[in-house]
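Not every chain of the complex is shown here; the ones you see sit where they belong.
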Amino acid sequence: MSKPIEYAEASAEVRAVYDDIMATRKIDWVNNFWKVLAHHPPTLRRIWANAKEVMQPGALDPLTKELIYVAVSVTNNCKYCIASHSAAARKKGMTDEQYQELLAVVGLANETNRLVFGHDAPIDERFLNP
Amino acid sequence: MSKPIEYAEASAEVRAVYDDIMATRKIDWVNNFWKVLAHHPPTLRRIWANAKEVMQPGALDPLTKELIYVAVSVTNNCKYCIASHSAAARKKGMTDEQYQELLAVVGLANETNRLVFGHDAPIDERFLNP
Amino acid sequence: MSKPIEYAEASAEVRAVYDDIMATRKIDWVNNFWKVLAHHPPTLRRIWANAKEVMQPGALDPLTKELIYVAVSVTNNCKYCIASHSAAARKKGMTDEQYQELLAVVGLANETNRLVFGHDAPIDERFLNP
Amino acid sequence: MSKPIEYAEASAEVRAVYDDIMATRKIDWVNNFWKVLAHHPPTLRRIWANAKEVMQPGALDPLTKELIYVAVSVTNNCKYCIASHSAAARKKGMTDEQYQELLAVVGLANETNRLVFGHDAPIDERFLNP
């Protein structure tokens, strides 16, 4: 387990990213994901730049993006990611009921994906040439 | 590969499900996923009942549910499911730009899930006791 | 895609494994899995020795072992493995109805695995100390 | 982590499902999987109905179905599911030796699935047209 690198012990390069995370998110703390990435500053900088770009409001709103993030993380069983991104989703308005429905869809999709694998269902002409 | 069972050759039990799928979706055809499940009528009936309940409008709207479905299917590389559920999502309003942003989030989540696995990042106290 | 190495063009070392596969299975042909492994004779020899030992009758009968093999292969979407091991299972007595029930269980397990991930259900004391 | 909802604090709707689980399984307690699903009664009811139907005796006996369930759960690393379904399998007669052989098959299948992926082995004509 990588020990999170706290602000007080971080290099100027790492602190600059932490500062940008806090400023962008309008919060006064940094979660452990970034503090473990700080063991490799180029990765910390690069992943933060990616996350900042990908998760910003666009054609999809930020809450929908968080729901998609959680759906992937539940499929892969990333406990940390489920905890951090469901917290982010709640902050952006996700209700308990919405989380439960998300889990129901994720469960169903993982089930039907395997039914498709087991049958090797041929793709309908209408889906190929819409 | 399971051969899809067409309406003309289907039993009354199977036709009843096909009819309900077409009536519920207000369309005049049934896609191959259901036609391969028809090789086992109890599974056809059961999975349709599940899909009908899980994918109906609720705390999450039907488009968001389709986006979550696609996110899982891309993570698992279910080609048929990506084709069928992205078609369903487009019918419910998903734009090209939204699909591209969905893929960006799915890609990023699959990447950061592994960064978390590699570091075994400890879950922040604030996430455990919000 | 690795080109399968046919018996006629195989080295003596590879032919010896092909011969043992055919003798053990009492058949007169070798399927492509072994013919692609033949590009690396040590792997061909090693994997065949493993398969021969693991899949032999033991506390679990050979059909049950094939069903477990298929269940894993459906979960991972290995088309070749589903084709070859469901053929092996049919040869050992698997019926259509049994294959359909296998798929139903595999689908359900993949679904409930994710419901557990999403809830991070604590393991019951009775399961830990039976 | 979702807190399990105990019988004493459960709604009538949830208790009805708990009662049916205990009556069907002829036991006097309910395991945590159902108690976390109880946070969303429609999912609790729906998944229990699915499990009851899928896991009942059919063309495959209940023990074989549990073994398949465990094989999927080991492949996906669902600790809770391995604990609960291997306990269910033991109750239905699974011996230590059988569990060990199951793990050997699951391991081998996960290995050979990747050897197939790496070689992209072409499916034999005999498997496509048996």
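Each chain carries a letter (A, B, C and D) given by its place in the written order, and its residues are counted from 1.
One rule holds for everything that comes next: a residue touches a chain if its C-beta (ideal position, glycine included) is under 8 Å from a C-beta of that chain, and two chains touch if they have at least 3 such contacts.
Please read all numbers here as calculations on a predicted model, not as lab measurements.
K.L.:
Assuming the 4 chains shown are copies of one sequence, what number of copies does the full assembly in this structure comprise?
P.N.:
6
Keep this in mind: only the chains that are shown with their structure count from here on.
K.L.:
A-D or C-D: which has the larger count of contacting C-beta pairs?
P.N.:
Of A-D and C-D, it is C-D that has more C-beta pairs in contact.
K.L.:
Between chain A and chain C, tell me the centre distance in angstrom, where each centre is the average of that chain's C-alpha atoms.
P.N.:
34
K.L.:
If you average the CA atoms of chain A and of chain D, how far apart do the two points sit, in angstrom?
P.N.:
Centre-to-centre distance between chain A and chain D: 28 Å.
K.L.:
Residues of chain C that touch two or more other chains: which are they?
P.N.:
As it turns out, chain C has residues touching two or more other chains at 75, 77, 79, 97, 100-104, 106-108, 110-113, 115, 117, 119-120.
K.L.:
Along chain A, where are the residues that touch chain D in the complex?
P.N.:
For chain A paired with chain D, touching residues are 77, 96-97, 100-101, 103-104, 107.
K.L.:
Can you tell me which positions in chain D touch chain C when the two form their complex?
P.N.:
So the residues of chain D in touch with chain C come to 1-2, 4, 29, 31-33, 35-37, 39, 43, 47, 50-51, 54-55, 58-60, 64-65, 67-69, 71-73, 75-76, 78-81, 83-85, 87, 90, 95, 97-98, 100-102, 104-106, 108-113, 115-117, 119-124, 126-128, 130.
K.L.:
Going by the contact rule at the top, pick out the chain A residues touching chain C in the complex.
P.N.:
74-75, 77, 79, 82, 99, 102-103, 106-108, 110-115, 117-120
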